[in-house]
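Here the complex is missing a single protein chain, while all its other protein chains stay put.
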Amino acid sequence: MEDVVIRTLEKVELRDPILVEGLPGVGNVGKLAADYLRDKLPTKPLAIIYSKFFPPQVYVGEDGVIRLVSNDLSYWKAPPSAAHDLLVLGGDYQGISPEGQYEITERVLDYCHQLGVREVFTLAGFAQGRVVESPRVLGAATNPRSVEALAKSGVVFSRNDPGGGLIGASGLFLGLGRLFGMEGACLMGETSGYFVDPRSAEAVLRVLGKVLHLEIDLTALEAKAKEIDRIAQKIHEAEQRTSEPTPTPGASPREDLGYIG
Amino acid sequence: MEDVVIRTLEKVELRDPILVEGLPGVGNVGKLAADYLRDKLPTKPLAIIYSKFFPPQVYVGEDGVIRLVSNDLSYWKAPPSAAHDLLVLGGDYQGISPEGQYEITERVLDYCHQLGVREVFTLAGFAQGRVVESPRVLGAATNPRSVEALAKSGVVFSRNDPGGGLIGASGLFLGLGRLFGMEGACLMGETSGYFVDPRSAEAVLRVLGKVLHLEIDLTALEAKAKEIDRIAQKIHEAEQRTSEPTPTPGASPREDLGYIG
Amino acid sequence: MEDVVIRTLEKVELRDPILVEGLPGVGNVGKLAADYLRDKLPTKPLAIIYSKFFPPQVYVGEDGVIRLVSNDLSYWKAPPSAAHDLLVLGGDYQGISPEGQYEITERVLDYCHQLGVREVFTLAGFAQGRVVESPRVLGAATNPRSVEALAKSGVVFSRNDPGGGLIGASGLFLGLGRLFGMEGACLMGETSGYFVDPRSAEAVLRVLGKVLHLEIDLTALEAKAKEIDRIAQKIHEAEQRTSEPTPTPGASPREDLGYIG
Partner (left out) sequence: MEDVVIRTLEKVELRDPILVEGLPGVGNVGKLAADYLRDKLPTKPLAIIYSKFFPPQVYVGEDGVIRLVSNDLSYWKAPPSAAHDLLVLGGDYQGISPEGQYEITERVLDYCHQLGVREVFTLAGFAQGRVVESPRVLGAATNPRSVEALAKSGVVFSRNDPGGGLIGASGLFLGLGRLFGMEGACLMGETSGYFVDPRSAEAVLRVLGKVLHLEIDLTALEAKAKEIDRIAQKIHEAEQRTSEPTPTPGASPREDLGYIG
């Protein structure tokens, strides 16, 4: 079979479309953000992407109906006042082998290039290994002008982060995108790396909205973030009761709780 | 070499054939069921499938003659009163890499599609992690109408099972089958996951027979199931003697045995 | 690059050639036997086989000159009285991935088929997990007539061995060879599995010589086997001194030594 199979669901003409990518990864930040964006704009389905580089797996819905794992592209026709239509790439998995990641990314970029895409934003999480209360959004871009412009929108460019570079789709869509003449940037929401993190996804979308001049209603994501906070708080309290029966004198339990929540 | 080599043994014309797949997997339920079906109908050999995605291995028969590991298709010409001929796919292995699973499944589906197959049933085991005395048959299908129809034949559609979806050939034959315009369903016999489970295979074939309006004589499979029961019972008794020299007062040994048998 | 690159060193016409394969494996029996046969007949180099499915490695000779790892084919022009010329396949490695094993085997078989090969003997070791003083030669063949003929030459066909079949080149050259219309057999010398075993290789060549009506002078291999015996004996004695300072009364040290040597 073809390494990557792209099924077009609808033929569309798009105006200077920008691709926004968000696939599963650290804290699922990229996927949460892309899925939310896809639902809120709202977008329409454009194409489904199957590949032998995904796991050999189907999902079964609550109605008992199966669906082969995939990535998917949806599009958003911007109002006439806006300069760019949008394409949003989401999905169940990144390619499960290094070669697979290259193959899938290259094919999707080629497809998007034919649709007129010349700019890519990739959304991701950046694991800090500790709880992050107010996640910053770190950035990396394909050229110095983009770095400058993003910095003005509040994106943090850190000399040392991410030290090892970007691994996976969020990096590859930029790196291979360059070979298609595309410019772009990666927006990385800080996250602990231990939780699925809607608050970090919210921070990422807030920046993306500013950069793309988009109004994105973030209420539902904010609610989701608060729910996760409540769960984390409860887990923390349960751990407190279990592991610290005799609190160290002078240590305020409130301070400690503050650390998580 | 070609990734997948299909050797046709006999040219046949089939009437709206339905493909039934059963390869090695959880409790070997799918393979037991497909092999039994192939022998009982009885079917005739149609094609042998070799692939570099199988292990580099030959089996040696009791007569000293070798045979390269393979999958195989056999066919059954239904009586004129029936609507569909059958194709049964069995074999030694599933593809041993994810890509290999996709490649083999796609090639076999393509081959079957050319033979006129438009419907696929995949047979599998569903591991419950505990002994199952009266295995139910869980289902997943490619469309809501099939779900409804199968539910009437006693197939259980559970909101949460299988939670992670179907992995391997049983899922892929449905998922990739959709790309060939095929409809179908997976029938999963509940099983412990610890034993080869002919009783679960029997349950699966009972449902399949009902769905396909086939009379399948299950006597021999029933006998095999009873033999496995006897072996399990003996292992259990041996473990009892070893690990519980002083029975807990009040615990009935009979109840405990009942748990296995 | 091509998956498998075969460099022909000399164009030759061969008379109904038979292929004898012996690559590294259990006890290195197959490789020892094939290398010995190649040197003793003696054969001439015919072709070198490179592949990306071998390790990315060169060997450095004692003279400081490098050589890319490979397999190699050499040929032997039999005297006019004999029915068959011979091809001997040896080398540094088997393919290091399952797919690689299939690819290499298929390409070499295709090449040999074009040279007129219709019969294949594969040489291998069969690990018994215990020291074997007088190794038998077990067999497996592509058809019942060969089984019968080989049995008359002293090859042992055991109902249960090898239970899991043959894995690797020795099996694949027969299994894939069938797809080229070739017949053949595998000769497996019993071996412990712990040592490189020239004695087992000797047993295999003795049978092969009988089957192919070849005179093979086995003196040098016999000498090598005795050398290994001496080394094993010394290791055993050293272990005796270390691990058994006070011998169990009644146990004869001689019997024990006899177990190894």
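So that you can tell them apart, the chains are marked A, B and C in the order they are listed, and the count of residues begins at 1 in each.
Basically, a contact is a pair of C-beta atoms (placed from the backbone, for glycine too) under 8 Å apart; a residue touches a chain by one contact, two chains touch by 3 or more.
This structure is a prediction, so every number in the text was calculated from the model and none was measured.
Student: List the shown chains that the missing chain touches in the full complex.
Tutor: A, C
Student: Looking at the full complex, which residue from A:L73, A:L123, A:A141 or A:L218 touches the chain that isn't shown here?
Tutor: In the complete complex, the chain left out is touched by residue A:A141.
Student: Which listed residue, C:G64, C:P80 or C:G129, touches the chain dropped from view?
Tutor: C:G64
Student: In the whole complex, not just what's shown, which of C:P42, C:P56 or C:G181 touches the removed chain?
Tutor: Within the whole complex, the residue contacting the unshown chain is C:P56.
Student: Could you tell me which of A:N28, A:Q57, A:S74 or A:Q101 touches the chain that is not displayed?
Tutor: Hidden-chain contact among the options goes to A:Q101.
Student: Counting contacts across the full complex, list the positions on chain A that touch the omitted chain.
Tutor: Considering the whole complex, chain A reaches the absent chain at 95, 98-99, 101-103, 105-107, 139-144, 147, 157, 159, 162, 164-169, 171-172, 174-176, 178-179, 186.
Student: Give me the chain C residues in contact with the hidden chain, please.
Tutor: 1, 5, 7, 50, 52-60, 62-69, 96-97, 100
FYI, only the chains that are shown with their structure count from here on.
Student: Which integer distance in Å separates the CA centroid of chain A from that of chain B?
Tutor: 39
Student: How many angstrom between the C-alpha centroids of chain C and chain A?
Tutor: The computed centroid separation for chain A versus chain C comes out at 55 Å.
Student: Could you say which residues in chain B touch two or more other chains, in rising order?
Tutor: Touching at least two other chains: none.
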